[in-house]
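Of the protein chains in this complex, all but one are displayed in their positions.
Now for chain A:
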Amino acid sequence: MSVDEKTVRRIAHLARIAVTDEEVPHLQGEINAILSFVEQLNEVNVDGVEPMTSVTPMVMKKRQDGVTDGGYPEKIVRNAPATEDHFFLVPKVVE
């Protein structure tokens, strides 16, 4: 399988990465090189094989459903590029 320029633009949009017209052909070439490299996986018969969902078989750790941390909004927003009264600021999303 390979991708065309239109698909590259669609993937970029899904990934929320702006791409320029000059970048698209390069990205297309690189993505197609990787897709052609992974093509060899189709040689393998995977019928009846379960996909891996857990790297090491272990019972998931559980804990009490309770508040364990928090109460310091100034720490949470400390690294934000734009804030007001402990809120993150974004462009208007609802008209």
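Everything that follows uses one rule, which is that a residue touches a chain if its C-beta (ideal position, glycine included) is under 8 Å from a C-beta of that chain, and two chains touch if they have at least 3 such contacts; residues count from 1.
In the analysis below, contacts and distances are computed from a predicted model.
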UniProt name of the unshown chain, from "Glutamyl-tRNA(Gln) amidotransferase subunit A", "ABC transporter ATP-binding protein", "RagB/SusD family nutrient uptake outer membrane protein" or "NADH-quinone oxidoreductase subunit J"? "Glutamyl-tRNA(Gln) amidotransferase subunit A"
If you put the missing chain back, which residues of chain A would it touch? 1, 3, 7-8, 11-19, 27, 30-31, 33-35, 37-42, 44, 46, 49-53, 55-56, 58, 60-61, 63, 72, 75-82, 88, 90-93
